[in-house]
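Other chains of the complex are left out, but the ones given are in their true place.
Which chain is which? They are A and B, in the order written, and residues in each are numbered from 1.
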Amino acid sequence: MVFEGLMHITLGNIVMICVGLILVYLAIKHEYEPLILLPIGITAVLVNLPLTGLTEPPYGFLYLVKHYLIDTEVVPLLIFFGLGAMTDFGPMIADPKSLLLGAAAQIGVFVALLTALLLGFNLKEAASIGIIGGADGPTTIYLTVKLAPHLLAATAVAAYSYMSLVPLIQPPIIKALTTREERRIRMKQLRPISKKEKILFPIVSMITVGLLVPSAAPLIGMIMIGNLFRESGVVERLSKAAREELMNIVTIFLGLGVGSTMRAETFLTYKTLLVLGLGVVAFAAATAGGVLFAKLMNLFSKEKINPMIGASGVSAVPMSARVVQRLAIEEDPENHLLMNAMGPNVAGVIGTAVVAGVFLSMLGG
Amino acid sequence: MDINTIITGLYITGIGIAIVFSVLSILVILVYVLKQTIYKPAEKTGKKEIGKTKIRVEEKPAETRKPRRETDPKLVALLSAAITAFNEYKASTLKKYGVFKDFPELARLLPLAGVLFKSKIKVSFGGKDIIVDVEELPNNMYKVGVGGKTYIVNYSIQQ
């Protein structure tokens, strides 16, 4: 009865416990997205101990978390809501063409989707893998739960891990695709944004995207409601709750729920390795897509943009904007691009949500 | 790997890229419309402010500058004095009319509160009398206006 755990442990369990511990190590030692990867990692350790019943229906605690909070999409949507209450769309409103760079970076999603299809994944799986390239954890989870729930752990871990690795993945790609002269292009400072614009933007974009891509409405709706709470200035209690109390609680459950899917039986397949590999492809292609599109825009516009800010179309807010800032300063210490890069950065969140909506409407919800 | 799947994948890719660019382009247009209809007046003042800032930044090289006179410890003392006087005024007023100490909390927490106080206070400081505007905010915060400037002060010594 007791001590049975030792006898039932499989090699797979041991491997997964090590995987979990590696995530914990990376989260603590290198601070790779610790808010997500630490809970996921330690939960992965826990669910690979045999016979605990934690993930078993109908009353295993982690089963309850997964079934009622993740499978229903409650958690990813509330996280989007909280992100809305945290996000300042100002830099994007000040420089609307950054929206196009946010769209361009979605090319990475499709590159990864096509590559996944070539590797034998089916359409729904390939879409869930592709969306990793959007670099938005909650969107990835939202879409994978609906299209390919068996890949949830793999896509979620990939999305959040590579978000931490943005400072390693992006710079070589950016440098390879730009000349030194291009990296030294200075951009003009962003105009200040009035409160009215900030209030109207979430309303307008919610209606527009909701009408054009109804399946993206839950994601876009929640982020924009959160953002309206933030910008309205009249519901600070709720805005704070959205981005703090509720966000923190929901993040805990996200980690527990996603981590609970990392059981050896389901996670240790060659597919997982492929997903992790494709995730890098997705991030790299998204970066390239953004940079190249920025160069394309320079061909047609008089006022040149620094093509590096295209790389920030990969959301991973605010990491990829900081990568651009760092690279810009390397070439010219007076060239601060942080705020110019924040525009494509937040636009990328909207772009990925739109793509997720397209996938949902074309591949069935 | 199935050729039909690949073709569907290419189709989805085409549609997807088309939609994401068209939706975000529409947003670009709407943001421009917003700017045109709303932003006009604000734009001018905005530009002015940026200009002013630049000048100020240049005249004071960063990292080696002295604290400004107006925010030195004396200001902290003045703000403390003003808030103390304000709270005394408030307490006496509330007591005079039988308002219990719990009331401000109640008022703050229920929707559309607004029974927070606001008053002009005369403070004797450094030999001269200074008129200060004090306004309560929730959570022990006070908005203090003195000499044309406004400070938000978190003051939590309660007697």
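Note that in this section a contact is a pair of C-beta atoms (placed from the backbone, for glycine too) under 8 Å apart; a residue touches a chain by one contact, two chains touch by 3 or more.
Fair warning: this is a prediction, and the values are worked out from it, not measured in the lab.
Summed over the whole structure, each shown chain label occurs as follows: A x3, B x3.
By definition in this document, only the chains that are shown with their structure count from here on.
Centre-to-centre separation of chain A and chain B, using mean CA positions: 30 Å. Put simply, chain B touches chain A in their complex at residues 1, 5-6, 8-10, 12-13, 15-17, 19-28, 30-32, 34-35, 38-39, 42-43, 46-47, 49-50. Partner chain B is touched in their complex by these residues of chain A: 92-93, 96-97, 99-100, 102-103, 106-107, 109-110, 113-114, 117-120, 122-123, 126-127, 189, 191-192, 194, 196-197, 200-201, 204-205, 208-209, 212-213, 347, 350-351, 354-355, 358-359, 362-363.
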